[in-house]
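Okay, so here's the structure we're looking at.
Note that this complex is displayed minus one protein chain, with the remaining chains in position.
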Amino acid sequence: MTTAKRLETIEDVLTANGVSRRTFLKFCITTASFMALAPSMSSVIAKELLKARRPSVIYLSFQECTGCLESLTRSYTPSIENMIFNMISLDYDDTLMAAAGKASEDALATAIKENYGHYLMVVDGSVPLGNGGVYNTQAGKSAVQILTDSAKGAAAIVCVGTCSSFGGIPFANPNPTGAVPISEIIKDKPIINVSGCPPIPAVITSTLVHYVTLGIPALDAHHRPLAFYGNTIHDRCYRRPFFDEGKFAKSFDDEGARNGWCLYELGCKGPTTYNACATVKWNEGTSFPIESGHPCLGCSEPNFWDRNGSFYAPLAAGLIGSVEPIGEAAGVGAAVGIAAAAVSRLRSRSKAKPHETEKQTSKEE
Amino acid sequence: MELLEFARGPALKVALAVFCFGVSWRLVGTILLRYHRHLSVPRVGFFKSAMLGLLVGGSRSWPHPQFIKRTGYGEALGYSYHIGLFIVILFFAPHVLFIKSLFGVSWPVLSSSIITIIAVLTFTLLLAVLFRRLTYSVLRKLSNFDDYFSWFVTTLVIVTGLMATAHFGARYETLMAWHILSFDLLLIWYPFGKLMHAFYIFPSRMINGYFLARKGAPS
Amino acid sequence: MSARRLSDISVRVEGGASKTSSATGTIGGGLIAIMREIAEMLERLALYDEPGSIDLRTLPFSPTDYQSLREALGNGEVEITLNVDGISRLRETGYAGVWWVEHRNPEDELVADLLEIIQIPEIVVTENDEIARSASRLRERLSIHTAGGIIQ
Partner (left out) sequence: MSAQSVNTATIGSVRAMPADVQGDLNDQVRVERAMQSFAMDYGAMTALRLESCIHCGICADACHFYIATEDPQYTPVLKVEPFKQAYKREAGPFAFFFKLFGLKRRVTTGELGNWQHLLFDSCNMCGRCSLICPMGIDVSALIEQARRSMFDAGLAPAELYAKAKHQEQTGQPESSAEPYREKLQAIGKQHRVEIPMDKPQAEVMLCVPRTDIEHYPKAVAALARVMQHLSVACTFRSEGLVAENYGYYAGGRDWQRQISLKLIEQALACHAKMLVVPECGHAYTALRWEAAELYGKPLPFRVLHVTEYLAEQLDAGKLKLRRADSGAVTFHDPCQLVRKGGVMQAPRRLMQALGLDLHELENNRAFSYCCGGGGGVLDIKRAAPLRYRAMESKLREVDDTGAGTFLTSCSDCRATFDDAKAHFNWDKSPHSLLELVADNLG
């Protein structure tokens, strides 16, 4: 990212890369349509994007698997997603950048200093707090330290992936590192969560475009862009009609599975999972888990690893674990019932004494 | 812990425990009370009387023709919402899965659209039942907290269930949580109120049937 | 006031706007709203030169509705195909100024499906900057040629 002439605006970048105006316009149109914005917004996006100063982006990775970044960089329309990278000034990303060691530390410090108050911070991975944060350190600094230091000058934070959004797998029981999502640590900056394990690449890029052109998009209760997380997988699932008809696959190799019936009984978490998988799909729009015959795991939801008992337990199932205590409750109830009946019998015998008015001895029914 | 997890997990577990505890307490506490030998010579022998008694367990569901003119409306209302409840509880796919997760047994289900129609009808009938309880002087005089609260918890489960299927009012998982919590509430209330009649109805009918039969009286 | 039969009321059925229009089909209930919106947008374009557009993918359309809309709008005289990061197809409908615009990605999947109410969709028009850039690129090439380069 060191060219002779500093590319200040996005238009400079586009021109330099020989991206035609029509390609750019088409990108803006499809992005607007994709984000369910009014079509007239495409020209606004185009205008804003062309004018926009390339925002400085600092990309930090903590406890993560790099799957999110893989998802982003392996996205299916290289020209467009590359354009995203061209539209932003990725001033620090320890996975992608060539620099290492001291040079990389300096790059971060410089990026923060130069764009203080304006840069966008993208974070993937959760942050471990256990034992003073020793489970994730870079250059002798703990992840929590790096995060808090870097966040001070950020204009906003985009959490990419479920780990940074909600804690993800490091956060899962028993959470040995004391991992927490970014929102647990940074309370004073706008946070956009782009959850998923990993998130859909087009969702990441569109969120960035929205941020660059129109600012922070409308968010749901979990701070996710409503445009992509506004509906459940279940609502948009092509297998939904089978759910409504009560046609279910009961195992992965039965007639129902072969017929492509609903996977609810096999533990599909589609009804409680908010994501765009069913509409945007994966791998160049080829498919998504349900389409390839596997129930949704609910990976874009908080606590997805632990919350439903099992990936293969139906959503309707009770999460009560062992039923023994309930059986015991019935037993204890019976014992109390016996005692209650005994007390009643005793009381009725002792009360069955003659009354003062008239002798009443017989007590049969 | 999320609300839905709480509803499906600890709340459900506690509710089921209270339900089993309370039901067995109340049933055992009733069943173990004193029995009196009936010393009068029966007109109809024990075996035949017992058979007739068992029969009454079912036959009382249909009123004697002599009474239908007066009771038909009330009984039709009462039985039809029960039938609706049974269909919705026993033949809605998620309910069958819930039962399967508890007892390991399952059976075929009905399509969701049919279930939704039946649930809406059942809800309407429950409203009619409440209206009748509030307006018919006999019922108004007879009713107590138990009657209204038992109606409330039953209707609440239906309403939250319908809201959850229609995604109406809140996010799906919140509605699901409400639905399951309202079911938990029903389970907890169950042993203490008149909902227990589900356990008492058949013994009660059969015993009355038996006593009438041994006297040779119609039942 | 004398009673009138329904047939006494004179009704004139408005035909299509263009001669080439095949838009003679009747407009069904759900479509009326969107047709009204298009008409309004056309009027604004005519009066104030203000373009408009409708994203067809956001409308709660069934395939039948979609087909009916297509039939109702009909086909016009112009059809433009762009080869821009995948094919884009722009067709003027039977109503001049109403363009049916389909953008496809390199995998030929529909990524945007719009109605644009405009003289010529913006994406078609070549802008002055571009023309200027073309001119300079051509000049550059010519200078290479005059310097003894080879034009291929």
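We just call them A, B and C in the order they show up, numbering each chain from 1.
By definition in this document, a contact is a pair of C-beta atoms (placed from the backbone, for glycine too) under 8 Å apart; a residue touches a chain by one contact, two chains touch by 3 or more.
Bear in mind the structure is a predicted one, so any value in this text is a computation, not a measurement.
Across the entire complex, contacts from the unshown chain go to A, B.
Residues 337, 340-341, 344, 347-348, 351-352, 355-365 of chain A touch the missing chain (whole complex, contact as defined above). One chain is missing from the display, and on chain B it is touched by residues 25-26, 28-36, 38-41, 43, 56-57, 60-61, 63-64, 66-67, 70-71, 74-75, 78, 136-144, 146-147, 192, 194, 196-197, 200-201, 203-209, 211-212, 215-219.
Definition applied: only the chains that are shown with their structure count from here on.
Closest to the middle of the protein, by Cα centroid, lies chain A. Distances between chain centres, each the mean of the C-alpha atoms, put C farthest from chain B.
Just to note, of A-B and A-C, the chains joined by more C-beta pairs in contact are A-B. The mean-CA centres of chain B and chain C are about 62 angstrom from one another, to the nearest whole unit. Chain contact summary for the complex, chain C toward chain A: residues 52-55, 57-58, 82, 84-86, 88, 103, 105-107, 109, 111-114, 116, 122-123, 127, 129-130. Interface of chain A with chain C (complex): residues 20-23, 25-27, 29-30, 32-34, 36, 38-40, 43, 76-77, 79-80, 284-285. Chain A meets chain B in the complex at residues 221, 232, 234-235, 243-246, 248, 264-265, 271-272, 302-303, 307, 313-321, 323, 325-327, 329-334, 336-338, 340-342, 344-345, 348, 364-365.
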